[in-house]
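One protein chain is absent from this view; the other protein chains keep their places.
Letters A and B mark the chains in the order given here, with residues in each chain numbered from 1 onward.
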C-alpha cells in the first residue's frame, strides 16, 4: 500500500467527477454533500422509492447510511441497492448504530446479502454486523478498532466486501489483506458525522478504484489527512467541521503523500 | 434594470421581515433558513400535509424545492401551492434534478399549471421543465445557461412565471424582457445548495417586489454579490458557505450598488 497511490485516487475523482448517489441520515446530508463536492465528486441525495431505481442505475456509486433509518427509507434502500447491483455499480454500507438498535440491525443483516462493495463502521457496529454482541450504546463505539479486526475479516470473507473499522487507528480488510491507517485527530470525535463523511468519500473512491480494499484505505487516508490539517487551524469542533471541507478541497499530492500513514499488516 | 434598485428590495425585506414558507430538500434546510435570516426575512420550514395549508395562507411567500422529493412531500406541496394561490400569495419553484429523475419531472410539470410567480433552476433543469430533453445528470447542469434562454422564454410565456437560469452568467426572463446578472464566483459550485439558497432569497424578494422579473434579478444579484465578497475571505468551500451568510448579513447599499452587474438585454 503506497502513499503516493492515494493521490492518484483523488486525482481520478477530480478528473471524472463521479456521480455519487446517497441515501443517508438527516444529520449529515449537508456535510457529506459538501465533502463530496470538495473532493471533486458530484453528490446527489435521492431517497424516494419513486426515484431511487433509475437514479442508482445511472450513478457511479451508491452510499447507504442507516443513521436515521425509517421504514419508507428502508424500502427505498432495498430498491436502490438492487438497482445498483443489477447495473454493476459499486455500493457502500455505513451501518450507523447497528447493534445498539434492533430494527436497523435486522435491515443491515439483510443488506449483507446484496454484495456490498465496502462497509465502514466503528468497532461496535462492525462487531454487531459480524454477529457478535455489540458493545455500542447510541451511535458511538464502546469497543476498540483492533478488537474488531478478527470479526471484520470474517465479515469480509462472508460478504465479499472490504470492511473498514474506524477509530484512533483505522483497519481495512478484505479478509486476506489488512491495511492500517494512522491519520486523523482526536477532536474529530467531537464533530457529528465524520464517520459518515468518510463513508461518503469512500463512495467516491469505489467509483474510480476497483480494488475495494485500496479504495477504502485511500478514503480513510484522505479524510484523516484533511482532519489533521483542519485540526491545526481549528479552535474547536465548529471550526473543525468547516476547516475539514477547506482541507479536502485543497489537498495536493505533496501534502497527501507526505502525511499519509498507511501500512500493510503482515499476515497473521 | 438599475443597480441601486437592488438595495431597495433588500431594504424592504429588512423592513417587513416577510414570513417565507419553505418546503425544501433535506440538504439545505439549515443553510437556506440561515440565508433568509441573514437578509432579515423570517423563514419557516413546514412540510406536513396536516400543516401546510393554513401556514401557506398566512405566509408572505412560499418556496417549493424538489431536491429530495418524496411522495408525502409531493402531496403536501400540492396542498401548499393551492392554498398560496387561492390566498393570492406569491410562490417560487426550484426544480432540482428535474430532467434527470422521471418522478419529480412529472410533479414539476403538474406544478407549472399552478401559476408559479418565479422559477429558478440551472440550464438542464430549465430545459427539462420547458419540455426539452434534459442534459442533466444528477443535480448538476450539463448545459450552458445561455443555451437554455430560448426555452426559458417559452416557459415564461406559457407558465406566466419569471424564469431564472443560473450559471456563470445568470439569465432572467418573463418571456419578453431579459436581464443578465454577472455576479458570483466559480467556487460557489463547490458548495452544496447555493442554487437552492438563491431560490430561497427569491422567495423573500417576491414577498416585497411585485414585478417577478425584478425580484428574480435582485435575488440573484444579492446572492452573487455576497458570494463574491465571501470568496475573497474564504480558503475553500467550507469557509465560503459560512462567509456567504456573514456577507448577506452585512450587505449595504454602497457595496451592493457598486458590485451589482445587472444588464437588460436588447430585445432580439
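As a working rule, a contact is a pair of C-beta atoms (placed from the backbone, for glycine too) under 8 Å apart; a residue touches a chain by one contact, two chains touch by 3 or more.
Remember, predicted model here, so these are calculated numbers, not experimental data.
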Sole residue of B:38, B:100 or B:172 that reaches the chain not shown, by the stated touch rule: B:38
Hidden partner chain, touching residue among B:30, B:110 or B:210: B:30
Residue numbers in subunit A that touch the chain omitted from display: 25-28, 30-31, 67-71, 97, 100-104, 137-140, 189-193, 234-239, 241-242
Contacts of subunit B with the absent chain, listed as residue ranges: 19, 26, 29-30, 33-34, 37-38, 42-51, 54-55, 58-59, 72, 241-250
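Note that in this section only the chains that are shown with their structure count from here on.
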Rounded Å distance between subunit A and subunit B, as computed from the means of their C-alpha atoms: 33
